[in-house]
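The block underneath contains the structure these notes are about, expressed in C-alpha cells.
Missing here is one protein chain; the remaining ones are kept as they sit in the complex.
Moving on to chain A:
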Amino acid sequence: MTALLRAEAVGATLGRRKILSDVDLGVSAGELVVIIGANGAGKTTLVRRMAGLLDGEGTVFLGDQKAEALSPRLRARKIGYLPQGHVFHWPLSVADVVALGRIPHGAGAADLGMGDRAAVLAALDSTGTMAFADRSVTTLSGGERARVALARVLAGEPKIILADEPVAALDARYQFVVLDLLRARADAGCAVVAVLHDLSLAARYADRLVLMKDGRIVAEGPPEAVLTHENLAATFGIRATIETIEGRLIVTPQAAL
C-alpha cells in the first residue's frame, strides 16, 4: 500500500539555521501518526514542510505525485492543515469560519453551493460546534475555538490531515474530544499526522510515534518501542516512569536530567 503522504529526505532552513535535515516519513490511509519531541526539535517545521508551506531539500509526495507539481488549490483539497494557536483575526461567525474550509473547492467570496453546505454542516455536526454556529468566534472559549478550527479543516474533506498541537491549552476533556475526532478521521480512511506534547496521550492515540530531535527523526515505531527511558533522556532530557495501567502506556515525567 502506498502512503497517502510521503516525505523523502526533506530538509528546511530558516534564516541561516538548518531546522530540518534529511527526514523520511510516510503516512498511509487509516493511520494516525503522532510526532513528539522537545521544543525546537523541528516538529512544526516538518509539518509545515509536508503541508507545502515551506520550501527546502527533498520531495513531498501525495500518493505518487510530487506535491510541488500540483497547483496550490489542488494540493489544498488533499491536505488539511491545522496550525498552532487557533487564531481568528476577525470576529466572524463560527459557520462562516468553518465555511472557509471550502475555499479549495471553489467556494471563495461567493455563497456556498449545496455540496459545500453539506460539508460545512457535517463538520459542524461532528465537532459539536453546531450549537454555537451563529456566535462570533472571538467570543468562544479555548476548547470551543479548538473545535471550530478543526471543523474548518474537516469541512474541506481532506484525505490528509496535518494538525500542529491540536490540543495545546485544552482541558483534559477537550483533549479527548479533539483527538477522538482525529482518530475517527483516520479510521474513516484519512492519513492523519498530529504534533502532541503529552506523551501519554501520544501513546494512547498513535498508531505510530515519531520522535524528533535537532531536525531529525531519532526514533519511529509503536509507542512502547519509542517511549523508552533512553530515548526520553536523550531527546527531552528527562527521567520518567513508564508503566502500563489498564493496558495503556503511561509516561510520567519525574525530573529534568
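Here is the rule we use: contacts are C-beta pairs under 8 Å (C-beta built on N, C-alpha and C of every residue); 3 or more make two chains touch, one makes a residue touch a chain; residues count from 1.
Note that in this section contacts and distances are computed from a predicted model.
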Chain left out of the displayed complex - its UniProt protein name, from "histidine kinase", "Tryptophan synthase beta chain", "phosphoenolpyruvate--glycerone phosphotransferase" or "FecCD family ABC transporter permease": "FecCD family ABC transporter permease"
Hidden partner chain, touching residue among A:Val10, A:Val34, A:Val60 or A:Val97: A:Val97
Touching the absent chain when the full complex is considered, from A:Ala51, A:Leu140, A:Leu232 or A:Val251: A:Ala51
Which residue of A:Lys18, A:Arg117 or A:His197 touches the chain not shown here: A:Arg117
Chain not shown, touching residues in chain A: 48, 51-53, 71-77, 79-83, 85, 87-93, 95-97, 99-101, 103-104, 108-109, 111-112, 117, 120-121, 124-125, 130, 133-134, 136, 149, 152, 156
